[in-house]
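Note that one protein chain is taken out, while the other chains of the complex remain in position.
On to chain A.
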Amino acid sequence: MLPVGGKAMARTLAEKVWDDHVVRRAEGEPDLLFIDLHLLHEVTSPQAFDGLRLSGRAVRRTDLTIATEDHNTPTLDIDKPIADPVSRTQLETLRKNCAEFGVRLHPLGDVEQGVVHVVGPQLGLTQPGTTVVCGDSHTSTHGAFGALAFGIGTSQVEHVLATQTLPMPKFKTMAVNVDGELPDGVTAKDLILAIIAQIGTGGGQGYVIEYRGSAIEKLSMEARMTVCNMSIEAGARAGMIAPDETTFAYLKGRPHAPQGEEWDAAVEYWKTLRTDDDAVFDHEVHIDASRLAPFVTWGTNPGQGAPLSAVVPDPASFADPSERLAAEKALEYMGLAPNQPLRDIAVDTVFVGSCTNGRIEDLRSAADVLRGRKVAEGLRMLVVPGSVRVALQAVAEGLDKVFTAAGAEWRHAGCSMCLGMNPDQLAPGERSASTSNRNFEGRQGKGGRTHLVSPQVAAATAVLGHLASPADLSDVRTPVEA
């Protein structure tokens, strides 16, 4: 569809995908967008299905809808009934709703079960140029494929179930240009934490971010998903990366990827999904990848981060009064003092997993650090694969043995300690290094304290017992066969 006014203008990637999904455009109204893929899970869907029932509506496109169970699912004893009756009711509600409305569901125990944002891509359902929604803010993950992917609320979940469309207010475009080479040991997670620290938790508000530049083009699909996943932590409505050969290679042969002539037609379309050379972004940010280092958070929002080699900032150093107050409150909650070296911070628990860092590549990199090493005395390390498929792949590669030999716990797939809706939680005052996406107060358990880190930093931290990177470990690997 041509933009309003009918004149073909240079467009960004996000604008192209948006325009291709406009069902209806009218002056003074939000565009009505068609939704290609609707992902459901147990937490944000029950009230939406109730709404459908109350108004006697059906699910318009069950063939574009898929559900899985992830937020509440236990990661131990999954063959036994779920102990928490409220969690059990919520999962049973999803099962009933999916059966009643004819929606495909992958429940706990199914080979395709897992964190919804890991499941969509691995099935090949997340494709370039599609619109993807889910009642979960980390839906931005799917933007790694050049999809326009939004987290939505439950009212919108009901709206999509009933109409397969959403009225969406227009967005602004932001380019985050990342050029140069990421140094050894610096990952996509460090990159996105550094980006959020630079633009702030509200910096992306109203924008769809496109990550571009030579450092982005070199990233694997898993790494691209990590970057796009945390777009929401910068306040952005979505994050995207233009599809390329890396994207096509990842998709080829997946269960729901197009085949034969349809594959050729799809690739031809996907190749048009690039920002035009003369397109203008509303805002641009430039990052030099070669200057980045392992990055960790010290505070209670994802923008409160710093390089691992830095110290805890002094709130007095913040010019903005509300940032100063936020830093003071964060240090109090986190039990940290100004100018304390971040490397000195001892942790009790290490969590590897989540829709941010629960894919096979993340498990491989954590295992590489742990191979032949031991988790520090008294420290608890949980490794939670993002999906059953990821778990099976990890087992096939012997990664589970590396983790258990090091003293870590190898668990079943799910959201787990990322948000502690299941029994995997921090105790009050307990401190974690976590590969998840949010360090909010109490996020991982009431009174728990979270430092967001990459899988490599998580593994090195588990070995040393304090925040650390693999570079800090050079002489502690014991020659143990794993």
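The rule is short, and it goes like this: contacts are C-beta pairs under 8 Å (C-beta built on N, C-alpha and C of every residue); 3 or more make two chains touch, one makes a residue touch a chain; residues count from 1.
To be clear about the criterion, contacts and distances are computed from a predicted model.
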Protein name (UniProt record) of the chain left out of view, among "Multiple sugar transport system permease protein", "3-isopropylmalate dehydratase small subunit", "Extracellular solute-binding protein" or "Phosphate transporter": "3-isopropylmalate dehydratase small subunit"
Sole residue of A:Pro74, A:Gly143 or A:Gly235 that reaches the chain not shown, by the stated touch rule: A:Gly235
Per the touch definition above, residue among A:Asn72, A:Thr187, A:Thr297 or A:Ser469 touching the missing chain: A:Asn72
Touching residue (missing chain; options A:Pro107, A:Gly124, A:Gly213 or A:Gly372): A:Gly124
On chain A, residues whose C-beta touches the chain left out of the figure: 23-24, 28-30, 32, 34, 36-37, 43-44, 46-47, 50, 55, 57, 60, 62-66, 71-72, 84, 86-87, 89-90, 93, 104, 124-127, 130, 135-137, 139, 151-156, 158-159, 162-165, 167, 169, 201-202, 205-206, 232, 235, 237, 256-258, 262-263, 265-266, 269, 300-301, 322-323, 325-326, 329, 419-421, 438, 440-443, 446
